[in-house]
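Missing here is one protein chain; the remaining ones are kept as they sit in the complex.
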Amino acid sequence: MDDRFEKGMSILKITNPDNIENIFEKFEDIAPDLGRFVVEFPYSELYTRDGVDLKTRELCTVASLTTLGAIPELKSHVEGALNVGCTPKEIVEIILQMSAYIGFPRTIEAMSAAKDIFKQKDLLPVTD
Amino acid sequence: MDDRFEKGMSILKITNPDNIENIFEKFEDIAPDLGRFVVEFPYSELYTRDGVDLKTRELCTVASLTTLGAIPELKSHVEGALNVGCTPKEIVEIILQMSAYIGFPRTIEAMSAAKDIFKQKDLLPVTD
Amino acid sequence: MDDRFEKGMSILKITNPDNIENIFEKFEDIAPDLGRFVVEFPYSELYTRDGVDLKTRELCTVASLTTLGAIPELKSHVEGALNVGCTPKEIVEIILQMSAYIGFPRTIEAMSAAKDIFKQKDLLPVTD
Amino acid sequence: MDDRFEKGMSILKITNPDNIENIFEKFEDIAPDLGRFVVEFPYSELYTRDGVDLKTRELCTVASLTTLGAIPELKSHVEGALNVGCTPKEIVEIILQMSAYIGFPRTIEAMSAAKDIFKQKDLLPVTD
Amino acid sequence: MDDRFEKGMSILKITNPDNIENIFEKFEDIAPDLGRFVVEFPYSELYTRDGVDLKTRELCTVASLTTLGAIPELKSHVEGALNVGCTPKEIVEIILQMSAYIGFPRTIEAMSAAKDIFKQKDLLPVTD
Partner (left out) sequence: MDDRFEKGMSILKITNPDNIENIFEKFEDIAPDLGRFVVEFPYSELYTRDGVDLKTRELCTVASLTTLGAIPELKSHVEGALNVGCTPKEIVEIILQMSAYIGFPRTIEAMSAAKDIFKQKDLLPVTD
């Protein structure tokens, strides 16, 4: 484990420690490097950069994953967004906004995914 | 012209007045309602909502359009982001961050598009 | 509730009343405006337009959702297509045709989704 | 040349004879079978099927290619749609309708592509 | 059944006989031609071609389906790849490599799908 790995893990401890542990565990008998790549590339090289705070970064990731239709990763980053201080309202606003750029089908699927996470965390109803 | 239209235009005057004029002009002899829809739906119903400021909204739109690979609209929203006060550095950071979610090919295409706009506006080199 | 909403609901009563009620109910505690947007934008502004009948519009939506791989929305529009008078055979033909434009994987997933709806409605086997 | 090829060419003579000749010519020194596949699979096996007329098939293809963002092929099928009797208005309506399913960026790009074809064929402005 | 069909079936007997039987059975009461198209177009016209061996073809299909996010078809081609002699390690390597071109969300989903197949076939852990 080198500095790069530790630097990434230090962010993941803030944003989403459970998710990376799941990736390590899930892929340890098939692709143990996949979890390492996630730590060393996005978390170590991207989320640690100056110029944009973690809250804005997580909302932009929610925007990207909604656009991509990547539901399991979206759920994990809805949690990440909450963990760095985004409110449920902010997350909902960004998913709603995506309807202009990707249409309603993917917006509806993303909103359902966010609702699943908010329900698990007892954050419904979402208020202003 | 009803309230909904005027409400949308009031945001567009801030974010990107040239772009909507281009859409009106470009499509007036084929689909005059398309520009109206853009004003009345995303700008009137989405960008006017509370809970997230325009800067964060524009950065999330940059994230979405980078993910989608929608280059002409991305250029227009790089301008929109600058118009509401985002720095070139913030825009670059969000495009870079997308590499984790969409890979390098679309990230490179989006960064080229942003560079085109920054060059037009004499904003290069991008500094911290 | 203004005219725009009522105009959209008048089409939804024909095409797919259950679906919009599900969207209202599902998102009432997280994003109550999402259902309103669906009524006011696509149904009020698009499906009410002249020039193309509802049957052709629904088949084109089936084509789009098959292309997009948006399975839950596709199921809802397979129902919508049946509700406006499309035959199962017509729906199957359009999904099959998509294989040329999107390849077999998404065509197969879409055909499975259509089969699920036809089975629920006791419309199998599909005949000419 | 077997029956399958001739059957496909008989449809292509109606829908878009120039386009297939372009594909044959463009790829003759790199992939001569690619044009044959287009004739023998979509045109011979799909467009000749009963149950949906050529006009509706071409509009559904316009819907799919708009959704896919496949601009050169979209232009070719806007021509195909005109060649089988679709009006410019019908083509515009279907592209507009896609905004609900794919958002505005791809809708705008598709409408621009349709406009290019209509301009070449002196079909502007589009009227009801 | 003509030569084209038999030629395709001769490859499918090697690559993935169960999968095509599933497609025939699943769609016999809705779209019986869909299975025939799969046999006659990709298997008869593409997989029988000279110049690239079946192992490389299956790995490239794994790359494509990972990129596309087409999970059920990906599972079927992970099996196909194993059936023509690819090792689990080779399949894992190609999925990992895709992370550079599509980002981590779709890579993670594809790796999970491959793991499901390897687990069913008692091929875990994957070793060099």
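Think of it as A, B, C, D and E in the order they're written, each chain with its own count starting at 1.
Note that in this section contacts are C-beta pairs under 8 Å (C-beta built on N, C-alpha and C of every residue); 3 or more make two chains touch, one makes a residue touch a chain.
Just so you know, these numbers come straight off a predicted model, no measurement behind them.
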What shown chains come into contact with the chain that's not displayed? A, B, C, D, E
Touch as defined at the start, partner being the missing chain; which of B:Pro17, B:Pro32 or B:Pro105 qualifies? B:Pro105
With respect to the chain omitted from the figure, which of A:Asp29, A:Glu45 or A:Glu79 is a touching residue? A:Glu45
Where the unshown chain meets subunit A, residue by residue: 33, 37, 41, 45
Positions on subunit B contacted by the hidden chain, ascending: 69, 88, 92, 95-96, 99, 103-109, 111-112, 114-115, 118, 124-126
Where the unshown chain meets subunit D, residue by residue: 23, 26-31, 33-34, 37-38, 42, 65, 68-70, 72-73
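The rule is simple: only the chains that are shown with their structure count from here on.
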Chains touching both subunit A and subunit E, listed by label: B, C, D
Cα-superposition angle relating the copies subunit D and subunit C, to nearest 5°: 180
In terms of Cα-based centroids, which chain occupies the most central position? C
Round to the nearest whole Å and give the separation of the Cα centres of subunit C and subunit E. 30
From the mean C-alpha coordinate of subunit A to that of subunit B, what's the distance rounded to whole Å? 23
Contacts with 2+ other chains: residues of subunit B: 33, 37, 41-42, 65, 68, 70, 73, 98-102
Please categorise the chain-chain contact pattern as a line, ring, star, complete graph or other. complete
